[in-house]
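Here the structure is laid out as structure tokens; the discussion comes afterwards.
Only one protein chain is missing; all other protein chains are in place.
Should a chain be cited, it is by its letter among A and B, assigned in written order, with residues numbered from 1 in that chain.
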Amino acid sequence: MSLTDPDRLFPAEPGLRALSRRLYDSVADLPIVSPHGHCDPRWFAENTRFPNPAELFVIPDHYVFRMLVSQGVKLTDLGVPRVDGGETEADPRKIWRLFAENFHLFRGTPSAMWLNHSFQFVFGLDKPLSAATADEYYDHIDAKLATPDFTPRALYERFNIELLATTEGALDDLKWHKEITASGWGGKVVTTYRPDAVVDPEFEGFAGNVEQLGALTGEDTASWDGYLNAHRVRRAYFKEFGGATASDHGHPTARTEDLSRDEAAALFQKALAGTCTPEEADAFRGQMLTEMARMSLDDGLTLQIHAGSRRNHHKGVFATHGRDKGFDIPGRTDYVGNLSPLLNAVGMEPNLRVLLFTLDESVYAREWAPLAGVYPCLRLGPPWWFHDSYEGIKRFREATTETAGFYNTAGFNDDTRAFCSIPARHDVARRSDCAYLAGLVATGRLGEADAFEVAQDLTVNLARDAYGLK
Amino acid sequence: MSLTDPDRLFPAEPGLRALSRRLYDSVADLPIVSPHGHCDPRWFAENTRFPNPAELFVIPDHYVFRMLVSQGVKLTDLGVPRVDGGETEADPRKIWRLFAENFHLFRGTPSAMWLNHSFQFVFGLDKPLSAATADEYYDHIDAKLATPDFTPRALYERFNIELLATTEGALDDLKWHKEITASGWGGKVVTTYRPDAVVDPEFEGFAGNVEQLGALTGEDTASWDGYLNAHRVRRAYFKEFGGATASDHGHPTARTEDLSRDEAAALFQKALAGTCTPEEADAFRGQMLTEMARMSLDDGLTLQIHAGSRRNHHKGVFATHGRDKGFDIPGRTDYVGNLSPLLNAVGMEPNLRVLLFTLDESVYAREWAPLAGVYPCLRLGPPWWFHDSYEGIKRFREATTETAGFYNTAGFNDDTRAFCSIPARHDVARRSDCAYLAGLVATGRLGEADAFEVAQDLTVNLARDAYGLK
Partner (left out) sequence: MSLTDPDRLFPAEPGLRALSRRLYDSVADLPIVSPHGHCDPRWFAENTRFPNPAELFVIPDHYVFRMLVSQGVKLTDLGVPRVDGGETEADPRKIWRLFAENFHLFRGTPSAMWLNHSFQFVFGLDKPLSAATADEYYDHIDAKLATPDFTPRALYERFNIELLATTEGALDDLKWHKEITASGWGGKVVTTYRPDAVVDPEFEGFAGNVEQLGALTGEDTASWDGYLNAHRVRRAYFKEFGGATASDHGHPTARTEDLSRDEAAALFQKALAGTCTPEEADAFRGQMLTEMARMSLDDGLTLQIHAGSRRNHHKGVFATHGRDKGFDIPGRTDYVGNLSPLLNAVGMEPNLRVLLFTLDESVYAREWAPLAGVYPCLRLGPPWWFHDSYEGIKRFREATTETAGFYNTAGFNDDTRAFCSIPARHDVARRSDCAYLAGLVATGRLGEADAFEVAQDLTVNLARDAYGLK
């Protein structure tokens, strides 16, 4: 019995399937390049065991708990922490059982595919998870986690990871990355510069954060020039002590601005004073994207724009449980008008890398591919979040390749904090891409030899290039 | 000779086709659950014969006459009634011939599939409809309609309908439903509470309608509290005398509001006075959706939101022929922002059922699936109107399943006033769903046993659950 089909995600038609498999076999063993994600660097610094199956698979995975919530399960019954430290379910086995008895809810979802992949290939399980097998699963996984082969570093090595990027706020001291480096361990865990807390006037405690940025850098962050300098200093720090190759920006829109120095400085003072209107806050975030792109020209960091999530849609859940609790909902996002200021300012620079990520697939063929198909700085990031799936990848390739080709895309990102799902996610991407390539070959749109080359590019080369690796 | 292919809508690849057929065979004979539609309850109360083929298939079917109009046929030549009672074609055979000689226009459309299914399985015809066979068709159908096996009740039974919901305005006396109940006939024809005429300030005669609502209920509908009470009374009436399990709301947008009592009351007075701006009218409709959701918490009716139709696009046709004449055109619709007030008010209630219907497919993956994949009250209604088709269902499943799964969807609705098309429409849905499930199984995304279970759920269980049936 097996939880996964060896030919999963390959087309049913025998010829297509055989070619998909041959393409996949040529890339299946390539190392995992993971240049953007949210794993905790502390895991690799301390290298202690993961506490239990619920804390590994359920509590931190918003894909998992949001689906359970959608059918009436309470976040507290899943052990998801409360902002006020109030009581939540403390027995991981109870949480696991609740998850197991609702596992049918995930039918047809990528979560089911990722979880089954982890169960089978990471933990050696072979029966379907259900209420009946919940305890058997729990005991099995828990016992494995207690062994040396299942520590974070052991798994990192077993997963054949070439590089794993984490994401830290601009004020982070990168303590764990320094410890990893100091430990002499061979794994490559790098950071990413994520300055939302000091770039978004609407972030909790913005002014204080900016003050702290000043303290950390010795720059006068009460002035616009000092503030920009402080960013430069932190970016250099992230490069030096965390191996950063990119910055990352999570904004509700893709808005950019290219204001005059005086306008920008005035807006910054408003932001510090907490008197920005929502419109002005958006403009300031937009100005900072262009500033960051200019800094990238100097220091070579890749600029990642993750736009379009309307975060914390339910105010009550935000009040009780805080951010990132499954209530971030995508919205319509414009790129043509919104990116215009940044692209007019620096878009023709051949050495700049600006990576786009979207939650609005309607832009793929209409805006994304035409933009990336002409601006030298742009690369299209892989399908993100709700679109990181077989159908999502299929729609992305079908809608972008004809106008942007393959070489204006940026390879795959797993973008996850669910460590055990990393091999599963890269496997889904490799299979989906190979299925797509096989279709191109079979319909005379791509030569077979070319397809094998493109498969390598999509699996490792484009990611390395997009993030300036190697 | 046959008008339909026994393997229609199943994928061409032999393995997929065989599995699709096995899945379909497991659900093909399940009863039809039709919890939302627009059949006339009078048919089942009086149980007299349908007048003639033109009045059965052409004159009431907006899918049919709009296509003919698009190629230059006049509504009056099709016998579609005029608002002023002016002359229209009165000879049903002439209308039928006009339809028959243009039947090629429907190539590739669901209408062709529904019509051919009815011709073959309801009436036993086996030659293609064309100018040459028009009279033969007419005589054959007309003769059948004269026989007892073709009365509304006989067809209802032959169609194996478990429940058929009609839709009545809030002021309707439910006379026909009462007669059906009194008749002792075993068919289950229930009503749905559709209060547009007393909820939409822009509806013709709104103030008078509200006054009539007061008269019917004994409530003072000149006051906000009395008006809300009157709704409660009518909803109870619809439940008691019409077996209602749901309310239904057809608004141009998905806007909801959660105003303070005073704000809502003031807006209501403006609505009664006829002084609402379009913006205020939209806000009032939005407020009423939230009020209806609150009433649903008390009385258990499912709340259906059919949003996004820009009705009566051509003013001239509206003036001569009135509503529902094929000139209702979908428009871009926002759900993330628009549903926020309602969802923040009552979205986490596990016993509330809010069913969404859309004419804007771009929201499926971007807004719909993420919302329904986390809010306990939400269920995604099936593809509606122009999207109730093989490709429409395919796009719906492919775009929603990965994020919302199957259990946040609501089964199938035929939503029709074309009685004879009901079996055809459910057949298309069952086949399309089974084709989709077969694809999941063949690509390792769903276990085969699970697929058979899901097929049952999609065919009957999810509809029953969404409308609180059984």
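Heads up, the rule we're going with is that contacts are C-beta pairs under 8 Å (C-beta built on N, C-alpha and C of every residue); 3 or more make two chains touch, one makes a residue touch a chain.
All values reported here derive from a predicted model rather than from experimental measurement.
Touching the chain that is not shown, out of A:A146, A:A273 or A:M348: A:M348 (per the contact rule at the top). Check B:Y24, B:F106, B:F238 or B:Y436 against the missing chain and you find that the one touching it is B:F106.
Residues of chain B that touch the chain left out of view are 4-5, 7-13, 66-67, 69-72, 104-110, 112-113, 128, 310, 313-317, 326-332, 359-362, 386-387, 389-392. With the whole complex as reference, residues 11, 13, 15-16, 334, 336-337, 340, 343-344, 347-348, 350, 362, 365-367, 369-376, 378, 398-399, 401-408, 439-440, 442-447, 450, 454 of chain A touch the missing chain.
Quick note on the criterion: only the chains that are shown with their structure count from here on.
Look at where the CA atoms of chain A average out and do the same for chain B: the two points lie 40 Å apart.
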